[in-house]
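All remarks here apply to the structure that follows.
One protein chain omitted, others in place.
Per-chain numbering from 1; labels A, B and C assigned in written order.
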Amino acid sequence: MKMTGDQRIAAPRQRVWQALNDPEILKQCIPGCQSLDRESDTRLKAVIAIKVGPIGARFAGAVTLSDLDPPNSYTISGEGQGGAAGFAKGGAKVRLTEDEGATRLSYDVDAQVGGRLAQLGGPIIDATAKQLAGSFFKKFGEIVASAEAQPVEMQASAVTPPAGPAAAADRGPALAQAGGPQARSEARRSPSLEHQGPPMAWILGLVVAAMVGFMVGHAHGGTSYWVGLAIGLLVLAAAAAGYEFGRRAAAPVITLDPELLERLTRGSKP
Amino acid sequence: MSEHPIDVTINGQKHSGRVEARRSLCDFLRMDGGYTGVHVGCEHGVCGACTVIVDGLAVRSCLMLAVQANGASITTVEGLAAPDGTLHPVQQALRDEHGLQCGFCTPGVVMSLAALTAGNEKPSVDTLMAALSGHICRCTGYQGIKRAVRRLAGEPQPSEHA
Amino acid sequence: MKPAPFDYAAPDTVEAALEHLSGGDATILAGGQTLMPLLALRMSTPSLVVDINRIAALKGVSRPNGGIRIASVTRQNELLASKTAADALPVLVQAVSNVGHHQTRNRGTVGGSVSLGEPAAELPAASVALGASIEAHSKRGSRRIPAEEFYVGPYSTVLEPDELVTAIHFPDWPADSVKLFREVTRRPGDFALVGLIGSMTLRQGKIDRVGIAWFGMGPTPIKAHQAEAALAGQSASGIDVQGIAELAIADTDPFDDHHATAEYRRTVGRRVFARLLGEALNVRQA
Partner (left out) sequence: MNAPHIAAARFVGQRLPRKEDARLLTGRGSYVDDVVLPGMLHVAFARSPIARGAIKSIDLAQARAVPGVRAVYTADDLARFNIDMVSFFLITPPPGPKVYPLAKDRVAHVGDPVAMIVADNRYIAEDAAALVAVEYEAEDPVLTIEGAKSGARVHPDVESNVAQVMGMPIDPDLEKIFAEAAHVVTGTIKHQRIAQSPMETRGVVFAKQGDEITVYLSCQSPHVAARILALDFNLPQSSIRVIAKDVGGGFGLKTQPWREEVATIAAGLLLNRPVKWIEDRLESLTTSNLAREQEFTLKLAFAADARLTGCYGDYALNNGAFPHAPDCNVAVMMFMWTPYKLPRFGFMATGWHTNTIGLGGYRGPWAIESLAREAMLDVAARQIGIDPVELRRRNLLAAADQPYTTTMGLTVEDATPLECLDNLLKKVDVPAFRAEQVAARKQGRYLGLGIAVYIEPTAASGFPVLASDVANLRIEPTGKVTAILSTHSQGHGTQTTMAQVIADRLGVPFEDISIYEDDSSRGGFGPGAAGSRQAVVGGGASIRAADILVDKIKRIAAHLNNANPQDVHIEDGMVKVAGVQEVTRTLREIAEIAYGDPTRLPHGMEMGLEAQYRYSPPPMTFTSAAHACIVEVDAETGFVTIKRWVASEDCGVMINPAIVEGQIAGGLAQGIGQVLLEEVEFDAQGNPTTVTFKDYMLPAAVDVPEFEYTHICTPSKSEGGFRGVGEGGAIIGPPTLVNAIADALEPFGARCLELPLTPSKILQLIEAGRSNAAA
């Protein structure tokens, strides 16, 4: 499916650019991100545990970048595998433009899901996507704003999953810190960030919305909404993996959720 | 994954053993208990073929974990007829009224109706018909099942045959 | 259709359950009529399933001072049979009689349905329409959440992962309140294409109190705010039923699926609302 739109962000482009390129921020923007571990320069393992009501799912995925023209535009494409659940993949052409001191980000998304996800997905995914993209904007706005307000030293501690909305809100300032000057300094340390630092996770947030939009248009099954919801979140999860990975590899790599794998390979005996 | 001890009474017989946490009650009854009259039609709680009676209530055995039945008393379709083979009134009504064809959904239908008509219960036709909405039969068009329901509720049949 | 492996715990106290929930990747198993299919389809792969069916404290319908309290693991058929509920909130009993099938109501719980937040289900909408509040506990404490603030999206609520819904509290409605209930489904037990539930009280020919919510008409149960506002305090005789129905539809956000189009839901919803309201007003005037 295709989805286009744009979003005004009340922050200078450079600030938006960099905040969106800080893995620490992104990890915390992504619900249920349990770990985002770099295994090598070309391999990254991400484990994201999504839980919405009874729907719980784990996802692992990868993303590639192309048509890089920083800081103006780029194309991002991500793909993730959900094991029994199926797969999700999406891409977006993104443009950033100055807008009276703020930043206008316009996107052009194409995405799809497959396998059991698509078979069981339902129309409510649409609503979920809106909700999801909405909250992404909201949280990101908060972060950027508060970061402008009070830059602080960033904690390098490993990221723990947000306990939920309340906890996430608490973490607002912390996220801000992460997005602060520290990010820039890190950027300097790692030149790749300068060119390859498009707001991928955010874009993929939109990809998610796009996918679920797609689901609305094409998938059916009024009573299976929850799966669609899972899809949305899963793909966002994939985005996280994709984010990091996209900066390091040219081809997608699929990794399986180690915990589930471990439980499976442990077999039926306790 | 965890494994758990389980003690249940099935059709009056005690069964003890250990089950994996994820094992469904219908799989336990069929595979561990050998009660293959419990039929698995959809495994997502819609068709009703796997319906059994747990502590007096008709429930979907595909929508319960076996471990949840620990301590419960379960009746399956094998547990209804008398030892001498005399059919339960629900079974007899379905037989007399040609309420089955392939027989796959039948055990579920039998157990729902048996639970509702147990003891001195005299449910209305409407109550029994409403309970039928929880069962899917692909063969009969429900004709004989509805006649059996009326018979069980002591209602006359509409004259049908030319 | 076999679940992925998981651990299982069946605590017999709320405290023990909260302990399990605080540990992370746990899923609560109440009636299981939704969770079990999710597990079988491997759309839900928790590491721990916490079965709350053995917690005695979570069962029963009671009448504390003011309103009724339905403990979360009360079976839907127990609510259906509850005289307490029938006396206090007949419309709620009518709603629960439409939940699933007899066989699923024998297992399905009130708390499970309310906290799941299926947008096309009866009980979440009933909670929103009638002004219920949801009692939730966690190791961090307990809180009462107004149903209207509880649902944020499909199957998505403000509940924290470590919180357990222990009861639903429904306020009293006067005995002479008019029931508003209509559900349009393809087959009995299916989720609603269009659903409407509410209650209305009149005093001296004026609408004294009204609560109405839609189900199956958007991503969450939807309170008919505009319609309620327009009705409140109005004289029952002079009400433009069609106009109010338009306001009620304006609050909905229905969708297309292969059971019905959004346009269908709007059209039929408008008609159902107008008919129910018209009948209700006539009942009261007669």
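Things to note:
The working rule: contacts are C-beta pairs under 8 Å (C-beta built on N, C-alpha and C of every residue); 3 or more make two chains touch, one makes a residue touch a chain.
Note that the structure is predicted; figures quoted are calculated from it, not measured.
Considering the complete complex, the chain that is not shown touches A, B, C.
In the complete complex, the residue from B:L25, B:V46 or B:L116 that touches the missing chain is B:V46.
From the set B:H4, B:H135 or B:R151, the residue in touch with the chain omitted from the display is B:H135, counting the whole complex.
Looking at chain C, the residues touching the absent chain are 1-5, 37, 41-42, 184, 186-191, 193, 258-261, 263-264, 267-268, 271-272, 275. For chain B, the residues touching the chain absent from view are 20, 22-23, 30-31, 35-44, 46-47, 49, 76-78, 80-81, 85, 87, 91, 94-96, 98, 100-107, 110, 129, 132-133, 135-146, 158, 160-162. For chain A, the residues touching the chain absent from view are 1, 81, 83-84, 86-87, 112, 114-116, 118-121, 214-215, 217-224, 254, 256, 261, 264-269.
To be clear about the criterion, only the chains that are shown with their structure count from here on.
With centres taken as mean C-alpha coordinates, the chain found closest to the middle of all protein C-alpha atoms is C. A straight line joining the Cα centres of chain B and chain C is 29 Å long. Mean C-alpha positions place chain A and chain B at a centre distance of 48 Å. Shared interface positions of chain A, i.e. residues touching 2 or more other chains, are given as 263, 266, 268.
Annotation for chain B: residues touching 2 or more other chains are 1-2, 20. The touching residues of chain C, counted against chain A in their complex, run 4-5, 25, 27-28, 34-35, 38, 41-47, 115-120, 152-158, 160-162, 190-191, 218-219, 253, 255-260.
The part of chain A that touches chain C in the complex is made up of residues 49, 51-58, 83-85, 116, 120, 122-128, 131, 163-167, 216, 220-223, 225-230, 259-260, 263-264, 266, 268. On the side of chain B, the complex with chain C involves touching residues 1-2, 4, 20-22, 24, 27, 43-45, 48, 51, 57-60, 62-65, 67-68, 112, 116, 130-131, 133-134.
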